[in-house]
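Note that this complex is displayed minus one protein chain, with the remaining chains in position.
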Amino acid sequence: MVKTETLAFPMRGNGEIRDITGDVNDNLKKSGLKNGLVTVFVPGATGAVTTIENESGLVKDFRELMEKWIPSEKNYHHNLRWGDGNGHSHLRASLVGPSLAVPVVDGRMTLGTWQQIVLIDFDVRPRSRGIIVQIVGE
Amino acid sequence: MVKTETLAFPMRGNGEIRDITGDVNDNLKKSGLKNGLVTVFVPGATGAVTTIENESGLVKDFRELMEKWIPSEKNYHHNLRWGDGNGHSHLRASLVGPSLAVPVVDGRMTLGTWQQIVLIDFDVRPRSRGIIVQIVGE
Partner (left out) sequence: MVKTETLAFPMRGNGEIRDITGDVNDNLKKSGLKNGLVTVFVPGATGAVTTIENESGLVKDFRELMEKWIPSEKNYHHNLRWGDGNGHSHLRASLVGPSLAVPVVDGRMTLGTWQQIVLIDFDVRPRSRGIIVQIVGE
């Protein structure tokens, strides 16, 4: 069986990291599926999904790392052509990736205790972001 | 139900980025499946799949970023042992990753408007690359 839903979150952009584990979990419970694969997907080329221990020190480290590797203020070719100033957002999103798959066993996601699912908005302005949560299983 | 197919693309290597969204979509239509998960997988340790807004400025930014982080001309241990000069290709591919999963709803992939599926060939010579497109769904 396949159950799919869209969840929307008000995001601030600029690398905001949001713990969506509880939302994905509520969606899993609602689906009634007990075993299978949960996929979390961000439609949009400036958002990403991964897992992290979502504590404020590490979130700060993650944001500093991104700024060091892929600075927001560089003259990206993308910015020169399109003028939207979010070349760094695109590059960061393509590297972290738009998709995460988590196995479900007996109705529970198999995440570690300190491992949260996070939605990252690398874009440069606030927006409501819809993400797809799909469960394939039984 | 599970439907799997191999698609082949003539790739030039050296970080060529190819938009394969249309090809994956044609394959999805052919499968007749309406809801489920499309997985795009690159067999081979020097290729990768991700999503990006596939415009030429950003593609140039992506290639420059890779060259800055993982230069092609360094004396990698892999190169010293095997002499094939593609240590950087392997490292880039392992980081971007060989696999991408996109949920399908009502026969359509849930990609964003400016978000394309791209196959990246990080290797150092041209070749035909087969990729796997698998749909698990109903």
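The chains carry the letters A and B, assigned in the order they are written, with residues numbered from 1 in each.
Convention: a contact is a pair of C-beta atoms (placed from the backbone, for glycine too) under 8 Å apart; a residue touches a chain by one contact, two chains touch by 3 or more.
Keep in mind that what you see is a predicted model, and the values were worked out from it rather than measured.
Per the touch definition above, the residue from B:25, B:39 or B:110 contacting the chain not shown is B:39.
Here one chain is not drawn; of A:42, A:102, A:119 or A:132, the residue touching it is A:102. Subunit B residues in contact with the hidden partner, per the touch definition given at the top, are 1-2, 4, 37, 39, 41-45, 69-70, 76-82, 87, 90-91, 94-95, 97-99, 101, 132, 134, 136.
For subunit A, the residues touching the chain absent from view are 35-37, 50-53, 55-58, 60-62, 65, 69, 95-97, 100-103, 105, 110-112, 114-116, 136-138.
Here is the rule we go by: only the chains that are shown with their structure count from here on.
Chain geometry summary: the mean Cα position of subunit A and that of subunit B are 20 Å apart.
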